[in-house]
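I'd like to ask some things about the structure below.
A single protein chain has been omitted from the complex, and every remaining protein chain is retained in its original position.
As written, the chains take the letters A and B, and residue 1 is the first residue of each chain.
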Amino acid sequence: MSGHWEVVIGLEIHTQLATKSKIFSGASTAYGADPNTQACLVDLGYPGVLPVLNAEVVRMAAKFGLAVNATVARRSVFARKNYFYPDLPKGYQISQYELPIVEYGELFIRDDEGREKRVGITRAHLEEDAGKSVHTSFAKSSGIDLNRAGTPLLEIVSEPDLRSAREAVAYMRKIHSIVRYLEISDGNMQEGSFRCDANVSVRPRGQEELGTRAEIKNLNSFRFVERAINFEIERQIEVIEDGGEVVQETRLYDSDKDETRSMRSKEEANDYRYFPDPDLLPVELDDAFVEAVRATLPELPDAKQERFVAHYGLKAADAEILTTSRAQADYYEVVAEKTSANAQLAANWIIGDLSSLLNKEGIDIQESRIGAADLAGLLDRIADNTISGKIAKEVFDAMWSGEGSADQIIEARGLKQITDSGAIESIVDAVIEANPGQAAEYRSGKEKLLGFFVGQVMKETGGKANPAQVNQILKEKLE
Amino acid sequence: MLARLRLEDGESDDVVEKLSRIVDFVDQLQAAPTDDVLPMAHPLNMSQRLRADEVTEIDQRDFVQENAPSTEGGYYLVPKVIE
Partner (left out) sequence: MAGKDQALHMRTLASLTRGLAAGEFSSRELTEALLARIESHQPALNAFITITAELALLQADRADKVRAAGNAGPLNGLPIVHKDLFCTQGVLTTCGSRILDNFVSPYDAAVVERVAAAGAVMLGKTNMDEFAMGSSNETSYFGPVANPWDKKLSPGGSSGGSAAAVAARLVPAATGTDTGGSIRQPAALTGTTGIKPTYGRVSRYGMVAFASSLDQAGVITRSAEDAAMLLGVMAGHDGRDSTSVDHPVPDYGAALGKSVKGLKVGVVRQHFDEGLDDECAARVKDALKTLEDAGAELVDVDLPNIGLSVPTYYVVAPAECSSNLSRFDGVRFGHRAEDPEDLLDLYCRSRGEGFGAEVKRRVMTGTYVLSAGYYDAYYLKAQKVRQLISQDFKNAFERVDVIAGPTAPTTAFAIGEKTDDPITMYLNDIYTIGANLAGLPGISIPCGFAAGLPVGLQLVGPHFAEATLLASAHQYQQMTDWHLEAPGDFE
């Protein structure tokens, strides 16, 4: 990217709230039902039906507000955003406009230089999702499925504080992590429960005034966010450098072609004619409500990370990785608390071996085939020298395959480390005797050959001898 | 147009003429002094009641779609939308 240009990005993240029923009706929000089987009269915009607000969405929005250090509005108002589209059954979307439920929040990410950076959260407001249009199944028609219509969304709007695609992704990941910590959203991006629109502009470095922005709609993976923004930045710089002007417009990211393109067709004069929804009254929250919600806040990623560093002595980077998801952090804590092994060792195993297996199988840590207590059991055997780290990996794989606990596998496969000095000594003696030439060279100063002898001893013992002991005994015997 | 209404030929002149009379008529509001007056959206000063998060609706699709002009496979059909 040209150093001459400064990039300015703001994100609007749409988080589906994990309620059982819809924001304004008693229809189920479960994903994947047959078309229109979860669209009740309210969701269908039938004549005469009326919206009634779900208490849980209010509680969830307030919880989010408190988690990002925002103001939870004591009075917020639902408005109608009017436009015609087939997946919008009433011809308006119920949303919050002038008085949202959450305002003035913030969170912290690492910027491109690794420094802590504050990102402002302008507001978060409640709204209903629209339905879905299916364009491919019918010859001359589009099919409308309104199951998703009325699903509660929390739209989280950032300040234009982000300065690169990587920062945007870091911010989005942080929000993703927070909403899952709070258990207000499943954050499932494939199912569209967590998606964002990115407002991107560029300006010459040092210029106060913002450049004209383009809005990239409906990005539903972290990778797409990064790629779409990067494409868009380059496109805008190119337009300006070629003497053109960036047009304020909505663009769509095409992941197949890895490019954004204009959606002008859908634009037309966007006049949403917002006005307060007369079917709904102002949402008024008192201090008691807000405090009751505050009492349910879990420890959040930043606090947990700090605690992991302070309490377990972890490296900051490792603590950050472990606390990305609450489930992973919880898993780590169980292991760290149960095992007698070093807490950093526990972190290494989870970030390394366990994560790569989980990734490979595409499953979450809750579904791990090795439970936290079992992993702690394995680490205990490393700590008490029953097995070496190398053998531990073999045991770990066997545990993953369901062969039993660490102890059972060590026993069954006879992997117990040899720690009996007498036994090791006799093997060492035999090895030295079998390699008199190398022994002489070592004694004449070629100390590098120690490794050779260690290798030989390990080979003889099938890797089961305690490496530290082997080292020490070899040194003594070769003196 | 925003309202998505098609007017018949001959209807539109009349509509425009009457609309302008309506707008002239409501323009008398402009004279009212309303500094420091709070806008009133509801007749009663009440706040929103909240509903428990429970699934109370059952699937009535087939029954409800008896009113729909065009459906197939459970979908409502509209002329193809080009995105």
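Keep this in mind: a contact is a pair of C-beta atoms (placed from the backbone, for glycine too) under 8 Å apart; a residue touches a chain by one contact, two chains touch by 3 or more.
No experiment lies behind these values; they were computed from the predicted model shown.
**Q** What are the shown chains that the left-out chain touches?
**A** Displayed chains contacted by the hidden chain, ordered by label: A, B.
**Q** One chain is left out of this view; which of A:I13, A:V58 or A:I144 touches it in the full complex?
**A** A:I144
**Q** Of the residues in subunit A, which ones touch the absent chain?
**A** Counting over the whole complex, subunit A touches the hidden chain at residues 41, 44-53, 80, 82, 84, 86, 89-92, 144, 271, 273-275, 278-281.
**Q** Could I get the residues of subunit B that touch the absent chain, sorted low to high?
**A** 1-8, 11, 14-15, 18-19, 21-23, 25-30, 32, 34, 37-44, 46, 48-49, 51, 60, 63-64, 66-70, 76, 78-81
We take it that only the chains that are shown with their structure count from here on.
**Q** Subunit A to subunit B: how many Å between their CA centres?
**A** Spacing between the chain centres: roughly 40 Å.
**Q** What residues on subunit B touch subunit A, complex-wise?
**A** 2, 4, 41-42, 46-57, 59-61, 64-65, 70, 72-83
**Q** Sort out for me which residues of subunit A touch subunit B in the complex.
**A** 19-21, 25-28, 34-41, 44, 46, 52-58, 77-78, 82, 84, 86, 133-135, 137-138, 140-146, 263, 265-266, 269, 271, 273, 276, 278, 280-284
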